[in-house]
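A single protein chain has been omitted from the complex, and every remaining protein chain is retained in its original position.
Chain IDs A, B and C follow the sequence of writing; residue 1 opens each chain.
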Amino acid sequence: MAQDCPSRALEPEHVQRLLLSSQEAKKSAYCPYSHFPVGAALLTGNGLIFSGCNVENACYPLGTCAERTAIQKAISEGHKDFRAIAISSDLQDDFISPCGACRQVMREFGTDWAVYMTKADGTYVVRTLQELLPASFGPEDLQKI
Amino acid sequence: MAQDCPSRALEPEHVQRLLLSSQEAKKSAYCPYSHFPVGAALLTGNGLIFSGCNVENACYPLGTCAERTAIQKAISEGHKDFRAIAISSDLQDDFISPCGACRQVMREFGTDWAVYMTKADGTYVVRTLQELLPASFGPEDLQKI
Amino acid sequence: MAQDCPSRALEPEHVQRLLLSSQEAKKSAYCPYSHFPVGAALLTGNGLIFSGCNVENACYPLGTCAERTAIQKAISEGHKDFRAIAISSDLQDDFISPCGACRQVMREFGTDWAVYMTKADGTYVVRTLQELLPASFGPEDLQKI
Partner (left out) sequence: MAQDCPSRALEPEHVQRLLLSSQEAKKSAYCPYSHFPVGAALLTGNGLIFSGCNVENACYPLGTCAERTAIQKAISEGHKDFRAIAISSDLQDDFISPCGACRQVMREFGTDWAVYMTKADGTYVVRTLQELLPASFGPEDLQKI
């Protein structure tokens, strides 16, 4: 199964901590337009957690997602090495998955890290970035011209 | 192999026409910042082609990609049923692939249509949206809350 | 008053043609999430009109506005010299104005052209880009470092 697992899989207690952080972050969501709160929690290579929520705008295209908020927070605090991200929403029966834009922002910082997609009850599925954004365009492609 | 093919696969002459349109569209690219021109050509269910190029901005996040330009053009002309999109760049040795944001915009209009990713010499690989954006979030998910 | 007028002010019949185009374009709006249709019509230096509508996405930040759709269409057809843009919505009592993102995209192609902001009854106010985005950041600023 090795090929299905991120190379640096998380210990169960780390996973739980990350899921709880993403659920907690969801409470700060600013989503007066979609009424669809989302939270995310990002684990760095040195064990820190940065969390984010969606932040919407009256001009819908100017909003941003929870996952990107978390990543931009980490970068702005000097962290670029990511191990995993967890995502939470109020969906009861579906695992909330990152949008394509968030997958591309995650992919800027590597393809071999883990995305935990959860249901409201805390159950989850996990995929690598590589699995969620196959055949991706990335930083190295810009060098080729 | 049926599961690897979009349900409404294109005839070779349609594919060639689509590739040529995407290469032609690339010539209009406005990319003074990346110097990385991209063209796209979108085939609708009733056989029309809408093409687009990347349009960049001095404030980089305000640019847009060729694929999205093509899709928004089609929508603005009243077309929402898409069969295939072809993408062209100047990359010699790599098949140019859509970014995550474009995959999400494509996915709004279905998961079972074809993305032709080309090299500069016109060779290509083809994938469905479903393959390029697995476990995707889409319009129906917003109804579930 | 010269300073309040774009240097290349439109003749009344051109204005009417542009307003009608923007109202017509509004009919193609894909806005199942906001239910707020918007249309735009862009006049090029050589007298062509390109129109656009808003195109939303289940992941709200991936939508785009009518004004940007119109501009990207024009660019993708080889036109970069713009004289004026008109914007229409269903607002009865307010002149629909462009969001900040659209103002920045417009500004990439000059500061001295006209934005016609309309009410549903076709009355309008007109401002230059310079007035709508004062003290703007633009292409020349990137050269300064």
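Methods note: a contact is a pair of C-beta atoms (placed from the backbone, for glycine too) under 8 Å apart; a residue touches a chain by one contact, two chains touch by 3 or more.
Since the structure is predicted, the reported quantities are computational estimates derived from the model, not experimental observations.
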(message) Quick check: which displayed chains does the absent chain contact?
(response) A, B, C
(request) Using the definition of touch stated at the top, determine which of C:Lys26, C:Arg83 or C:Arg107 touches the missing chain. (result) C:Arg107
(request) Could you list which residues of subunit A touch the chain missing from the display? (result) 25, 28, 30, 32-33, 51-53, 55, 57-59, 62, 64, 68-73, 75-78, 80, 101, 104-105, 108, 137-139, 141-142
(message) For subunit C, which positions touch the chain that isn't shown here?
(response) 34-36, 89-105, 107, 117, 125, 127, 131-137, 141-142, 144-145
(message) List every residue of subunit B that touches the chain not included in the displayed model.
(response) 33-34, 56, 59-65, 99-101
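Note that only the chains that are shown with their structure count from here on.
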(request) Calculate how many whole Å lie between the centre of subunit A and the centre of subunit C, each centre taken as the average of the chain's C-alpha atoms. (result) 35
(message) I'd like to verify one number: the distance from the centre of subunit B to the centre of subunit C, where each centre is the average of its C-alpha atoms, in whole angstrom.
(response) 25
(request) Scan subunit B for residues touching two or more other chains and write them down. (result) 101, 104-105, 137, 141-142
